[in-house]
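Take this structure, written in structure tokens, and hold onto it; I'll ask about it next.
What you see is the complex with one protein chain gone and the rest in place.
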Amino acid sequence: MSDTIVVLPDQATARLPKTNYLNKENGLLSWLLTGDHKRIAILYLISITFFFFIGGALASLIRLELLTPQSDLMATDTYNKVFSMHGIIMIFFFLVPSVPATIGNFFIPMMLGAKDLALPKINLLSWYLYMAAGTLAIYSMIVGGVDTGWTFTTPLSTHYVNTHVITTGLAVFIAGFSSIFTGLNFIVTIHKMRAPGMTWFRMPLFVWSHYAASILMVLGTPVLAIALVLIVLERTIGIGVFDPTKGGDPLLFQHLFWFYSHPAVYIMILPGMGVISEVISTFSRKRVFGYTAVAFSSVAIAVFGFFVWAHHMFIMGISNYAVLVFSLLTMLVAVPSAIKIFNWAFTLYKGSVTFETPMLYAFGFMGLFTIGGLTGVFLGTAGTDIHLTETYFIVAHFHFVMVGGMLMAFLSGIHFYWPKMTGRMYPEKISQLAAVVTFIGFNFTFFPQFILGTLGMPRRYASYPPEFQVLNVFSTAGASILGVGYLLPVLYLTWSLKYGAIAGNNPWQATGLEWQTQSPPLTENFTEIPIVDHEAYDYEWLERQKEKEVASA
Amino acid sequence: MSNHAETEHHIVSPKLYVVIFLSLLCLTGLTVAASYVEMYSFNVVVALGIAIVKAMLVVLFFMHVKYSSKLTKLTVFSGLFTFMVLIFMTLADYISRAWGRW
Amino acid sequence: MPENTAIAGATEVEGHHEHPPYQRHHFETMGQQNDATNFAMWLFLLTEIMFFGGLFTAYLIYRNWYYPAFVQGSHQLSIFWGTLNTAVLITSSFTMAMGVWCAEMRKKSALVLCLVLTFVLGLVFLGIKSIEYHEKWEKHHVPGLRYNLDSFLNPASDHEVYQEYHDKPLPLDMARHTELYFFLYFAMTGMHALHMIIGIGILTFMIIQAQRGAYTTGHVTFVENFGLYWHFVDIIWIFLFPLLYLISRHAN
Partner (left out) sequence: MSHISPVLWQFLVKWMTDFSLFPPEASKIAPQMDALYFFMVLVSLIGLTLVILLVVAFSLLYNKRRHPVAVQIEGSTLLEATWTIIPLGLFLVMFVWGALIYFRVYTPPNNAMNVYVVGKQWMWKAEHPGGQHEINALHVPINEPVQITLISEDVFHSFSIPAFRVKREAIPGRYTSVWFEATKVGKYHLFCTQYCGTDHSHMIGWVYAMTPDDYQKWLNSSTSGSSLAQNGERLFASLSCSACHNSRPDARGPNLVGVYGSKLTLTDGSSITVDDAYLRQAILNPSQHVTQGYAPIMPTYQGQISEEGVIDLVQYIKNLDTDYRLKQTTTTTTLLPESQGKATSAAKGMVKQ
């Protein structure tokens, strides 16, 4: 049993603190009008989980339909709506806010030693915007849905479909503002709210990666907003900016859309990378190997992320010279991710590694993200992109980075921070099982899709030639396993709210400021503002503190 | 707050505001006048040049960037930079489309 | 249960005792709060730049493609109104800047005066804008709504514009693209006007607050931040004006 560190002296005696942010005030209204970043994080957590399962249910429908070559479960139109809503919900309503709005919201102020985010009201506003947008999206789905794909490709979305493009576009527009406000708030907080002594290079890497992601949110999202506004105007009054028959260029929409949506993929992965840094360091009890390199590679990803958007348009008729430039830049943006992966691997070197659930998920992340990222390089290479683009190879690529990468990171983070957020431990054994099930299910689901893509099976197909069936059956079977893997955490985490073991202040013996307070924390996080006099991930400092504590007790 | 000294507040005097205001008006007059002079492709350059100067005056003085922290300056710069990336990299595609046809 | 024991506690930070009423609980000092909100405002302006960035990109691309159409479309705008409006907006920017100064110097009635002036000038700007819009409507130059190509296929029919520019008739296919010009014109000036309207809304609120003395007791950040916003809107116009009105005067 020495392989885990959950059983610690102070845990045996731990009791739930009498007052904390959860019970400070009571009643629904105290939640709906709260300014407390921790409560808002919880609100977000509940809402994004809801949307994840809506998106997951749609994914199940996709996989069921693809069990057979014919489109027999639903009409092609319905299928198109299902995958469009799946993509829209999963991206804009789940993955973009997933880690930042929950774990980030909860822990960034604590990691910096601040009492709250700089703009609590804006924070709450961002949640309301998110909910309004989500409601609008669900509404548009109920009244008929949208079948443009999540990319809203013109002129299809403007002139050739008569589904609820405007409503959905508006929903995404509003969700975008929610995301802008989150990012803006983080940047201000990180610049202005650090505790005394908390210099930039003492910040946890989690904060660094959120800083990078926030830059992308603030600078990228408005471009998506204007693109959507133009779509709405085109549909309503029929102006021709994207309409080739009126002299507009449909590719301009793609430029604007991907100017946001490529950085958006880094909005989706960077916060996850932050979680991985925390988890790997904690469970190998070692400072992250090459802290500065990891910190700067986050920023590098954010900066270079703005230069590569046209790699989504390689065969769409952009200039071949532009292809050259964007392909080259894509190669450059891939390098910082490689740096991070190796730095994490070397963090284990001479560490003292244990295998709690967060660590298992983190290992899953490293393997799957590496595969996903490297296949991204296949797509960034102009030559092979010709064959692989718009096939299941892409579907596999982005599920590997988004589900295998970010979702794993999210689950890792949720498990890691669960004790702090709720004051209770999750059950270790079953959650380790869930992590393994997820990993196996995931590979079953999405690995065959690489082969399908190489064989040439196009994406967004409701029906497909019969020779692709075998691999599709694998994929569907895998998705069922995966579904179980995702349902399990919901069950046992809920269970643990009542029956979980009391966590104590610092069950993982982690070094961050957030772990030095009670769990769950007080409303303003700290009884007194901490003064930081040590680097991030300084385990020796932690040891000294403990000795001091024992001596004084 | 140890590591980020608050930016001390510089109050710009009204006199300076008046000067800036008047020069903005003059520049407006100038740019309109310039547009009546035939300068071929330089009309665009002059018009945008003047606009940039005007914008700089507003940003530096009315918006106090000249007296603001490095952080504010960096923020303004990064906004401009991304704006330029959007415009010029997109235009680069459009312009180079004509260089070769495939 | 020792709480927070692992952290060296900071001793009371000065200024903690008597918070001004407008200092939010989670800030240590007023200075920190002001800095934070000011920085937040700047970041918000960044998003605004990028928002307009999409429109500017579209404008530049299509002007490049459909040069003659954009030139003649531009000839339909009135440089007189445009210049007047630029002057109005710059003046309002000036009064706003003065307003910020008044707030900083705690001059209550001067502040109110400045804000009211800004407010009025903002309205004047919108008024002039609506005169221009109305003219476009009369000439059927509003894209999507009974758009009419007459002024471009047969420029001589529009004496006033014709006398100034001697535009040649555009071929039909090029003339059609003037609709794109006017769309971008409306989109850009419309977005700008929308920002003005929002600004005027906030100004109304501020005038009332200023009257009550909310800003002259020391809490000037709100005025300053609004000033940033107002100047930003001004800057957008500073670019729209030459791009839409001026640079095509001679191109033919």
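Annotations for the structure displayed:
Which chain is which? They are A, B and C, in the order written, and residues in each are numbered from 1.
The criterion applied here is as follows: a contact is a pair of C-beta atoms (placed from the backbone, for glycine too) under 8 Å apart; a residue touches a chain by one contact, two chains touch by 3 or more.
The shown structure was predicted, so the numbers you read here are calculated from the model rather than taken from an experiment.
When you scan A:Val143, A:Ile237, A:Ala345 or A:Leu491 for touch with the missing chain, the hit is A:Ala345. Residue A:Tyr291 is the one among A:Tyr291, A:Tyr426, A:Tyr492 or A:Trp508 that touches the chain not shown. When the whole complex is considered, the residue among A:Asn80, A:Thr102 or A:Gln518 that touches the unshown chain is A:Asn80. For the options C:Gly127, C:Pro171 or C:Gly213, the residue in contact with the chain missing from this view is C:Pro171. Listed here are the chain C residues that touch the chain not shown: 65-66, 68, 170-174.
Where chain A meets the chain that is not shown, the touching residues are 2-3, 5, 71, 76-77, 80, 147, 149, 153, 155-156, 159-161, 244-245, 247, 250-251, 284-287, 289-293, 314-317, 320, 323-324, 327-328, 331-332, 334-335, 338-339, 341-343, 345-346, 348-355, 363, 366-367, 370-371, 374-375, 377-378, 380-387, 389-391, 451, 454-456, 458-467, 469-470, 473, 539-540.
Basically, only the chains that are shown with their structure count from here on.
Here the spacing of chain A and chain C, counted between their Cα centres, is 35 Å.
Centre-to-centre, using mean CA coordinates, chain B is 14 Å away from chain C. Across the assembly, chain A contributes residues 191-192, 196, 219, 223, 252, 255, 259 that each touch 2 or more other chains.
Counting only residues that touch two or more partner chains, chain C has 28, 32, 35, 39, 43, 46, 49-50, 53-54, 57, 61, 65. Listing the residues of chain C that touch chain B in their complex gives 28-29, 31-32, 34-35, 38-39, 42-43, 45-46, 49-50, 53-54, 56-57, 60-61, 64-65, 79, 83, 86-87, 90-91, 93-94, 96-98, 101, 104-105, 227-228, 231-232, 234-235, 238-239, 241-243, 245-247, 249-251.
Residue ranges of chain A in contact with chain C, taken from their complex: 15, 17, 114-120, 122, 180, 184-185, 187-189, 191-193, 195-196, 218-223, 225-227, 230, 233, 237-241, 246-249, 252, 255-256, 259, 505-506, 513, 516-518, 524, 526-531, 533, 542, 545-546, 549, 553. Across the complex, chain B meets chain C through its residues 1, 4, 6-7, 9, 11-14, 17-18, 20-21, 24-25, 28, 31-32, 35-36, 38-40, 43-44, 47-48, 50-51, 54-55, 58-59, 61-63, 71-72, 75-76, 78-80, 82-83, 86-87, 90-91, 94-95.
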